[in-house]
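One protein chain omitted, others in place.
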Amino acid sequence: MRETLRLGALLAAVCAASGLALGFVQRATQPRIEQAAARELAESLAVVLPGAAGFSGARERPLPGGGSVTFYDGYGADGRIAGYALPAERQGYQSPIRVLVGIATDGTVTGVRVLSQAETPGLGARIEETEAGESLWARIGLLFGGRGGGDAPSPRPWFLEQYAGLRADEIVLRGPAESGKGIHAVTGATITSRALTDAVRDAVGEFMRAGVPEEGRGG
Amino acid sequence: MSAARGGPEGAWGQFSKGVFRLNPIFVIILGLCPALAVSVSVANAIGMGAAATFVLLGSTLVVSSLMGTLRRFFSPPLYRQVQRIRIPIYIVVIASFVTIVDLVMHAWAPALHARLGIFVPLIVVNCIILGRAEAFASRHGVGASLLDALGMGLGFTLALCLLSAVRELLGAGRLFGAPVFGPAFRPALVMTLAPGALITLGLLMGLFRYRRLRRGDDGLL
Amino acid sequence: MDFFELLMIFVGVVLVHNFIFSRFLGLCPYVGVSERIPSAMGMGMAVIFVMTMSSVITWAVYEWVLVPCGITYLYIIAFILVIASFVQLVEMFLQKSVPALYRALGIYLPLITTNCAVLGVATLNRQEFFGTPGSLLKCVVQGFGGGVGFMLAMVIMAGIRERLDLADVPEALKGIPIALITAGLISMAFLGFSGLSF
Partner (left out) sequence: MNIILYSAAVLGAMGLLLGLGLLLFARIFAVGIDPRVERILEALPGLNCGVCGFAGCAAMAEALASGKAKARQCAPGGPAVVEKVAAILGTAEAAAEPRVAVVRCQGGTGESRKRAVYGGVPDCVSAELLEEGVKACRYGCLWMGSCARACPFDAIRMGGDGLPRIIETRCTACGRCVEVCPRGIITLVPRSQKVYLGCMSRDKGKKVKELCAKGCIACGLCALPKVTPSRKVVMENNLPTFPADWEDFGTAVEKCPSGCFVVRAGAPGRG
């Protein structure tokens, strides 16, 4: 019996020691994690609401269809409301796709940015893909002091650009090669493209149906 | 690996065995889960390899020093009692280092942390680390264990990079995310998917064993 | 918490994202133990039991212990400690009181603690379901489905590997390499399920 107690105590001591150590590590890294998250949010807000200069903190608002949505106000340089940004999420092919959607006051989408997704690389993940960017050889050339060949145009995510300027009812998924207005899916990744499109359309549709939120002068 | 410098037991031998003779993935065949899942791009592979090596180094350091001090200060029967709960102790130590990696990566490399996803916590059950802690670290001094851990970690990372280079090149025509073959290249998308990973690993493992069989060393498995 | 969504999760985890063929969880024992169908069945049943139970236990530890104390960042240690002790307790209990079940099922239990699938399913549950309404039921279904998917993969593989020993495989590929290549081909077949949605 004594042996059991002694071994139990030893195991408890090892666990407590590691708990202590991890507590200190956590305290050291926690601020940085929050900082990184905040920076990420600010960056996303700037991308989805290009016109806006300042943003409000997260605001909560009930939705007609039940539940509520957190969103951010975007203020133009003159201090008036320029638009809103709201997160949306939908299960993609193999992972939840979280996006941030920017809307102007008249309900047209100003920009979409993917916050997180772990879709299949080379297929679903191509929703975030930018133009090819410079090839490996060009990069190696740069490495060895070759001319930079002019800075390549900052690569733009072609799939997400399609949403800009559309109203909720115009956001319809089309095949990659189909003509006509709407969102052209990424070849070979229809499930992911549809998930993203549905997420954006429903978020914008539901938000606008609840009317323009009242003027909340945030920070 | 010339055995002249210190032979298989010497410093160089301890280190180099992890890379070739006892490569964790191709020879001992452990830690397949992260190897296949993460080897989609070389960048991920290096990230996972570095994380696993850090945990390996940290845990072997703690395990070898802990077991060393216990062996010195505890009387032999007492030490045999401690032997009964050695595995849970190793698990706690390894899990702590994995949590540290999880937190640090979350803070300083959020993009990599998101891409590696659930495979960062799964380093805990990665058999290589528990295996080296049990088979080596608890029986040898701190110095030798660290060398062994470094060798194993490097072996794991190199194997991961080899696997992911093949898969990224064939599957997406890219290396480190930059296209290699120019626009005309039609990538074999299956390589980035699950079947490609399994088949590539099987073939690479066969290649390693073929090389060893020709050198007369009997294929272990 | 409607039944349809649970069914979607179950089918998703058994066929579309099979733990072995597409999520690469639990490969170490899979490669070792899938040589004969009876051992594959035994291993499969043990995995189903452990994965379902550990989904419940990890959910309980997370929601009732870690969240109130605000130390959810310790989930890795808490999960592995709980799963390892649970499996060891069950193994001891079976070995002593139900020897028949122990010989058929229990001997695979130690194998399961260091198996990526069990901790994998707990981590997946935390990532996808914790915090959402009805999360316990979803976790249980995901755990059970994961186990069923694991067993399905094991039995298919065992059936093929029994015949594989008779086929003349090149010397270098004998054993584990050919098993991996075969698993790759099966997982290609499983890709067929990816379009499955109803």
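Letters are used for the chains, namely A, B and C, taken in the order the chains are written, and counting of residues starts over at 1 for each.
Here, contacts are C-beta pairs under 8 Å (C-beta built on N, C-alpha and C of every residue); 3 or more make two chains touch, one makes a residue touch a chain.
Please read all numbers here as calculations on a predicted model, not as lab measurements.
Considering C:15, C:50 or C:111, the position touching the chain not shown turns out to be C:111 (whole complex).
Residues 3-5, 7-20, 22-24, 26-27 of chain A touch the missing chain (whole complex, contact as defined above). For chain B, the residues touching the absent chain in the complete assembly are 22, 27-30, 83-85, 87-88, 92, 127, 130-131, 134-135, 220-221. Looking at chain C, the residues touching the absent chain are 28-29, 31-33, 35, 39, 42-43, 65-66, 69-71, 74, 77-78, 81-82, 85, 88-89, 92-93, 95-97, 107-111, 113-114, 163, 166-168, 176.
Going forward, only the chains that are shown with their structure count from here on.
Annotation: B-C is the more contact-rich of the chain pairs A-B and B-C, by number of C-beta pairs in contact.
We define each chain's centre as the mean of its Cα atoms; on that basis chain A and chain B are separated by 32 Å.
Mean C-alpha position of chain B lies 22 Å from that of chain C.
Listed for chain C are residues 22, 73-74, 77, 81, each touching two or more other chains.
Touching of two or more other chains is recorded for residues 15, 18, 22, 26 of chain A. Against chain A, in their complex, chain C makes its touches with residues 17, 22, 71, 73-74, 77, 81, 128, 194-195, 197.
On the side of chain A, the complex with chain C involves touching residues 15, 18-19, 22-23, 26, 93-94, 96, 191.
Touching chain C in their complex are the following residues of chain B: 29-34, 36-37, 88, 91-92, 95-96, 98-99, 102-103, 117-118, 121-122, 124-127, 130, 190, 193-199, 201-203, 205-207, 209-210, 213, 219, 221.
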